[in-house]
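The following block contains the structure, expressed as structure tokens.
Removed from the display is one protein chain of the complex; every other protein chain stays in position.
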Amino acid sequence: MNEINVSMLAPLLPEVIMASAGILVLLVELVARRKETAGLLSIAAVAVAAYYVPHSFGKSFGGMFVSDGYSAFFKFIFFINLILTVLLSMRYLVIEKSNHGEYYSLVVFSTLGMMLMASAGDLIVLYLGLELMALSSYVLAGFIRHDARSSEAAVKYFLLGAFSSALLLYGITLVYGLTGTTDVSLIGAAVVEKGLSTPLFLSVVFLMAAFGFKTALAPFHMWAPDVYEGAPTSVTAFMSVGPKAAAFAAFGRVFLTGFGSLSTDWTGILVVLSILTMAVGNILAIQQDNIKRMLAYSSVAHAGYAVLGIIVGGAEGLAAMMNYLFIYGFMNLGAFAVVIMLRSEGVRGEALEDYKGLAKTHPFAAAVMLVFMFSLTGIPPTAGFIGKFYLFKAVVGAGYAWLAVVTVIFSAISAYFYLRVVMYMYMLEPEGEAVTLSLSPSLGLALLITTLVVILIGVYPSPLLSFARLAAG
Amino acid sequence: MVEWFFGYLAGAVILLAILVVASRNPVHSVLWMLLMFLHVAGLYLLLNAEFLAATQVIVYAGAILVLFLFVVMLLNLREEIKIRRFTGGWLFKGLTALGIIYVLRRGLEGFRVGFEGPWSIEAVGRATHTRALGQVLFTEYILPFEIASLLLLVAIVGAVFLSKKRLR
Amino acid sequence: MVPLYWYLWLGGVVFAIGVFGFLARRNIIIMFLSIELMLNGVNISLVALSHYMQDLRGQILVFFIIAVAAAEAAIGLAIIIAMFRNRDTLHADEMAEMKG
Partner (left out) sequence: MQYYLLIPLLPLGAFLLNIMLGRRVIRRQAHWPSTLAVAGSLVVTVMVLLDVMSGRTLNEDLYVWIVSGNFKVSVGFMIDQLTAVMLVVVTSVSFLVHVYSIGYMQDDPGYYRFYAYLSLFTFSMLMLVTANNFLQLYFGWEAVGLCSYLLIGFWYEKRSASDAGKKAFIVNRFGDFGFGLGVIMVFLTFGTLDYVSVFDGAGGVAAQTINILGADVNLITLIALLLFCGAVGKSAQVPLHVWLPDAMEGPTPVSALIHAATMVTAGVFMVARLNPIFSLSPVAMDVVAVVGAVTALFAATIALVQNDIKRVIAYSTISQLGYMFIACGVGAFGAGIFHLYTHAFFKALLFLCAGSVMHAMGGEVDMQKMGGLKRYMPLTYWTMLIASLSISGIPPLAGFFSKDEILWVAFNGGGVGRAVWALGTLAAVLTAFYSFRLIYLTFHGEFRGTEEQRHHLHESPAVMTVPLAVLCVGAVAAGWIGIPPIISSVFGVEDANWFAEFLKPVVGHPEIEAPHSTEALVMGFSVAVAAVGIAVAWVFYIRNREIPAVLARRCGILYRLLFNKYYVDEIYNATVVRPAMLIARYVLVGLSDGVIIEGVVNGVPALINRFGARLRRLQSGLLQSYAAVMALGLFLLMAVVVMVLK
């Protein structure tokens, strides 16, 4: 154990690549004339890192770092999130007059934090990964320095994020005190040995609150709508997928490996949180007339669906959750891509009103948005349906048929606000001046990828399903 | 004897913490905080963690709090002292906090540590605390240590970026 | 010998005072200070646990918490400065452009 050598870094190769890339991007940004170079460099780094992910399975640093199928699957979500976000951002940052190269290195560092979270076999690594991810995203949320909304979002995100970190630390402290370790699998063993006690359950509650914050589970979701609305849209897209997925990754690993033996005790609480989340997310989304804010509430609601995977537990539940998050990533980023496309000089393009008659003025944009709205609703043959279907299947299979029914009801409610966007685009006449699209090649590429994947997974889901199933172990 | 020390330190810490939260003037809050940190460092000494006590004083009090103080001074608001300190519903919020204290008290009553480690006071004493901590930190915990270094890098980048003079 | 429970309770009280400050104060900087209080509550508990378990890992965690707190302070204060430039206020309840 006391021997430290380079070979210990082998399982961390993708992380090492990403860390180097982050620093490199920082340096390149100083000399590069076009800031997009930094973005392209980060995409290249992701490509290299992604190549090494399947080649670097194993444990390292005494089990603190675990690179397995589970983490690999999530890392792919993070990579896709990064690539698409960078593609979305290139033109958007120019429009927002905030085209600074630091953006890309922060995105890379944030992704690195997520990767560490997904691979964390130890609560300390988990905490540090989470902070790395969070600190980068605080800055990203406030990236448009001259915009009051962006700053406000950053302050809210930061303070509440720090608050939730404190909760996480208190939880970790209690667990450490009760089990004498911070290693997740050793915690699992100790919990089995010692059984349930009040302090242990309190620590479970603290951790649940902390993860609930990051995944935006009600009642810890309050930050999400404000932050998502205020942050630069590209960052909102980034935050609504990556950190959420990373938090779910950690949530799943800690709760199912660490506290798996107590699952009968904590699933009840989680069921309540899940229903509450779905209710709050969907009901409040109906009230919105700002599409970013609507998507923020929708993101809350989707967390409520995804957490069902942890409630179900086991490989089946985890696979359903991973599958769902993967699909959610594509459809959500796609929807945000459309929102970004409507943002142009002087026009914010976030109001639902701006979508009136879009089908007449910009039929392709409308059609693409239609696909994403259908997918978010869960209408076949889009990917969203597949995600929901397997989630329901897992939930029913675990004997929570009533919970599946509740979820379906909330899904039906969600159709109201997703399809309202479709209604605005297709049924209403454009008002006033038509919105101009700011379509750049990179944004077009992002839209193409997301649309294709959403449809492809919708009609041919089995590779993704078997991948998720394999990864969940 | 130790109990008396503990009693003093704990009482002071709680009192100072309340003062931090209750002071009208942010500068005073920061200064109470500074004092509180010194008492916390005292608690660390009581628990045979001299290195952490030093860190608490040097890093926490010496660096972080000074940064706070600096910002408070930078953004100094004279009218701050005259307006309301608390948000609406602070009583309710106070009850929530009291509730948390109560629940923690009830919940932690029967707390038993789950583990006996190799680092008894004697063992730490033999190695000296700094060396013992360093040994664990730079072997077992080298990975978190490296992550922390990246964290600080991000902090520098972010802080510099955000507080640069406005340039569009 | 001071019982461990005393330390834990002290940590919990400091933590809760921090929670209260965070919930009730209007000034953003004091809210941030309250978070530092919460972290100190955690740290006290951790060092105590570490001591009573004769294990150094808790203290290592404290070390990392302090490091992260430093990073957090840097970024948080920078964000607050940026916010102050845009809004000219340090009161959290005066920034509610986004709501609903």
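Read from first to last, the chains carry the letters A, B and C; within each, the first residue is number 1.
Assume contacts are C-beta pairs under 8 Å (C-beta built on N, C-alpha and C of every residue); 3 or more make two chains touch, one makes a residue touch a chain.
It should be emphasised that the depicted structure is a prediction, and the values quoted were computed from it without experimental measurement.
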Chains still shown that are in contact with the chain withheld from the display: A, B, C
Sole contact to the chain not displayed, among A:205, A:435, A:454 or A:472: A:205
Contact partner of the left-out chain, one of A:91, A:156 or A:292: A:156
Absent-chain interface as seen on chain C, which is shown: 19, 22-26, 31, 92-93, 95-100
Touch list for chain B against the chain that is not drawn: 87, 89, 92-93, 96-97, 99-100, 103-104, 106-107
Chain A residues that touch the omitted chain in the full complex: 155-156, 159-160, 163-164, 167, 196-198, 201-202, 204-206, 208-209, 213, 218-220, 222-223, 225-226, 269, 280, 283-284, 286-287, 381, 386, 389-390, 393, 413, 416, 459-462
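By definition in this document, only the chains that are shown with their structure count from here on.
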Touch-based graph of the chains, sorted into line, ring, star, complete or other: complete
Whole-Å separation of chain centres (CA-atom averages), chain B against chain C: 7
Mean-CA-position distance for chain C and chain A (Å): 26
Where chain C touches two or more other chains, by residue: 8, 15, 18, 32, 49, 53, 55, 57, 60, 64, 68, 71-72, 75, 78-80, 82, 85, 92
Sites on chain A at which at least two other chains make contact: 124, 128, 131, 135, 138-139, 142, 145-146, 177, 180-181
Contact set on chain B toward chain C in their complex: 2-3, 6, 10, 13-14, 17-18, 20-21, 23, 26, 29-30, 33, 36-37, 40, 43-44, 46-49, 51-52, 55-56, 59-60, 63-64, 67-68, 71-72, 74-75, 77, 80, 83-87, 90, 93-94, 96-98, 100-101, 104-105, 108-109, 111, 113-121, 123-124, 132-133, 136-137, 140-141, 144, 148, 151-152, 154-156, 158-163, 166
Chain B contact footprint on chain A (complex, rising order): 1-2, 4, 12, 19, 22-23, 26, 60-62, 64-65, 97-98, 100, 102, 105-106, 109, 112, 116, 122, 124-125, 128-129, 131-132, 135-136, 138-139, 142, 145-146, 177-181, 190, 194, 197-199, 201-202
Residues of chain A defined as touching chain C within the complex: 124, 127-128, 131, 135, 138-139, 142, 145-149, 151-156, 158-159, 162-163, 165-166, 169-170, 172-173, 176-177, 180-182, 225-226, 229-230, 284, 287-288, 293
